[in-house]
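Presented below is the structure to which this report refers.
Yeah, one chain of the complex is gone here, protein chain that is, but the others are all in their spots.
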Amino acid sequence: MDNVDGTEHYNFKSNPDLPTLQVIIIDTNPVAWELLKQSSGLGFPDALSQILIFANAHLAFSLSNRAAVIANHLDGAHFLSPAPPGSDLTDPDEANLTPEQQKIVSQQKASQYRVFRILEDEVRASYRRLIKSTTVEDLEKNPNGSALSGALGLALTYINRVCFGGTGGRSGGAEEKVKINSAGGKVDDTGRMMHAKILIVSVTPDPAPQYISVMNGVFAAQRLKVPIDVCKLRESTVFLQQAADATGGVYMEPEHPKGLLQYLMMGFLPDQLARESIILPTKVDVDFRAACFCHKKVLDIGFVCSICLSIFCQPPEGAVCSTCGTKLDVSSLENIGKPVVAPPKKKKKKKVTDSLSESGVASAAQSPAPEG
Amino acid sequence: MADSDEDFVLESSGDERGPRTRGSRRQTRKSKKEDASAAPRREKWEDIQRSWDTVVEAADGSIAGAVIGLLEATKRKRLLRDTTPIQRGIIRHLVLVLDLSSAMVEKDLRPTRFLLTLRYARDFVTEYFEQNPISQLSIVAMHDGLAMRISDMGGNPSDHLTALQEKAFPLEPKGASSLQNALEMARAELFHTPSHGTREIFVIFGALSSSDPADIHETINALVDDRIQIRVVGLAAQVAVCREMVMKTNDGDDSGYGVVLDEAHYRELMMAATSPPITKSESTSTPSLLMMGFPSRTVENFETLCSCHSNLTKGGYICPRCSSKICFLPTECPCCGLTLILSTHLARSYHHLFPLKNWVEVPWSDAHLSTHCFSCHFAFPLNPPPTSPSKSRQSHGLTTKGFEKGSQSQNNSTQNAVSQRYACPDCKTHFCIDCDIFAHESLHNCPGCQAVPASVTKGRANVSSTTTANSRKLVGHNMKTQVAEATKMLEKSKIAPGNGTGSSMDVDV
């Protein structure tokens, strides 16, 4: 019986080839695009067309592939496609066409594959509406505006819905697994119905105050095993480097932004399956060094408050953390390298609650003015 | 305890006729009692919640709507927790004690207690380091009356996973379990840990007794002296000594002791221990300043030995102090003992410090404000609000044809159900239950607050821009560094309200 080899009849695919959802986050900050145009000649309309071709190429890979486009605008993130249900889908420019013109438009549209056309129409219409709602005031108020964390949040919740049926990639829930199975699609063992990847086309500088929320988004993406690809056209960035590195995505800063399309096609198009067999360009030296809070120096070795994790380049004066106001024990710093001995019991307990006013003065008075 | 009662009833309802009829009979008796209000003191078991009592039939007799409501309620139960920013022990030292005694061969948890526990222990290790990247862990097993070390105190999850795989899985659950031995071993292990971190023991206890060489109460007292906190998950029934030691080491709070109901609940209890404990009193840890290295990553042309495993590797991280090569972070430099981390590891812990606020369920009266989930476009059931039908028309007047058709047919079945909408208290945006859970469990952001209300988006009651106003104020031009900004955010939070002035001065300069 040993001679009967049935193995070739058992070639189950352990990992079903799942379709891919591509979420594209585009900066739509007009100021930043204008600056880019001046420096490299790539304007937003060109870039958008190229990105749409990229999206089409993604959709062309498989009929089940899907794409979503999110605008990272001055003050907020907006879905361009799929447009939120219930929103006005008509193109503001198209509404005042004569019937004759409309006919021509519809004839032109017939020259395009319907899946591509739907995406393009939706993106362009939503974008025009977005720009019309933006005032000069907004621009002046917020020339570097970006809602990266919001855009990431939208992208991830949408991915959670589309790719995991809202289960958040938790493999535990048996009941949820059944739900997906009976829906009839293929799933892999984490209940994933589709792969997903995020592409961020960025022209704005890091939205510094959003560091925590952006990183939260990055870690959520990491959990869902969603790579974040970054195409940085201007203004080198630390956040996005770390984001791409943490999630296993591609980070690129094209030297010639005019050739954006070729960068997109070579570097960012390959899906999960192709990425297993392709060597993708990765940024080797990601800057992981931290900067201290007190002098904004980039540090190799620093001191960290054990309560709030603030970083200092030298022990703060009076051993009081200037961020959370906790009185810190610095005694262990002196004998680093030697085995740490439990602190003697008789030591006085530190008081935290009443150090508020004291520490406020300390930090204001003693922090020298940062450079720049 | 209400949980367990409910679950018990749920299970028995699937049985044959017998218990069900008895249940309903009892219920009538209960209602009589209530009328007379004669019962002076009611036992807990008398207040049985019957799942079928809470179900309300819709007009057409379907219970689909009610079922959705119940499902969502159970989903949310996991979620609702206290969200005021509290000080937590971010740097943890935890000893996981696994019971591998003969009690673990029981098959009441499938496939067996032993296998399930080890499987969950694996998940626990991964999740623990995900949640607490700069913490340390050690695993100890109670086996055949002795305590056995599975893995040493360390910060590398893969070390622990290999140790579990190589040392724990081949074991046969055998003999009695000895709590005292295990606690003593754990205590010895935690003795050297620095004072700024937490010291915790997490016991998975399958047996109902402990055979100890000496008085366990002495050990418990010693643990209290050493500021060690204990959590216990019991697999069979509550054991008095476990409860006592949890209470004693947690200032009289026994919430750290749980007994599992089923596999899912077991997992829940295990995973609850992965989020950093709240710092209750000053005594648990001394705040201190830690010296840490932020190594840079290098890629070499030729393979060299790493100093941590003596493996040949091409790339790695270089310790900034002694320049030895390490292949895994976070860790302690094997040469000079400096703690080495990446700035992203610190960022990973920030969400514990600023929990996302709980979202509130939206009553039907406000449901007309939205037709779909803000972030994932999931369509909400549309219930024509009886008060202002014209308004609702407005809000979804522009929906596509198919959408409207679908929702109309849904109307009947969801009459009595919840609105399935959940709103962020800050931005008043409506979300679906799945996004609610995702935002609180994984994302730790509110997509609505972050994405800033847009004028085009319907489905929100009002536009609150307080958060953005604040962040705009904080935008500085020379801010290139990330962690500095992160700490700015820290200041904004409620951890140190008194420091607000100091920090904004820094920024404005």
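All chains are identified by letter, namely A and B, in their written order; residue positions are counted from 1 within each chain.
Heads up, the rule we're going with is that a residue touches a chain if its C-beta (ideal position, glycine included) is under 8 Å from a C-beta of that chain, and two chains touch if they have at least 3 such contacts.
Methods note: contacts and distances are computed from a predicted model.
UniProt records the chain missing from this view under the protein name "RNA polymerase II transcription factor B subunit 2", selected from "Charged multivesicular body protein 6 isoform X1", "GPI transamidase component PIG-T", "RNA polymerase II transcription factor B subunit 2" or "Large ribosomal subunit protein mL46".
Here is the thing to keep in mind: the chain we left out touches A in the whole complex. Touch with the chain that is not drawn comes from one residue among A:39, A:262 or A:314, which is A:262. Seen from subunit A, the chain kept out of the figure touches residues 4, 6, 9-10, 17-19, 49, 53, 56-57, 60-64, 103, 106-108, 110-114, 116-117, 120, 177-178, 181-182, 184-186, 193-194, 261-262, 265-266, 269-271, 273-274, 276-279.
By our rule, only the chains that are shown with their structure count from here on.
With centres set at the average Cα position, the gap from subunit A to subunit B is 24 Å.
Listing the residues of subunit B that touch subunit A in their complex gives 87, 90-91, 130, 191-192, 194-197, 264, 267, 282-283, 285-299, 320-321, 336-338, 342-344, 346-351, 353-354, 371-379, 395-396, 398-400, 403, 431-435, 437-439, 441-447, 449-459, 468, 471-472, 474-476, 478-491, 495-499, 501-503, 505-506, 509. For subunit A in complex with subunit B, the residues that touch the partner chain are 75-79, 82, 84-89, 129-130, 133, 141-142, 144, 147, 149-154, 156-158, 160-162, 166-169, 172-173, 206-213, 215-217, 219-220, 223-224, 238-239, 242, 246, 284-293, 296, 298-312, 315-316, 319, 321-333, 336-337, 339-340, 342-343, 349-350, 352, 356-357, 359-360, 363-364, 367, 369-372.
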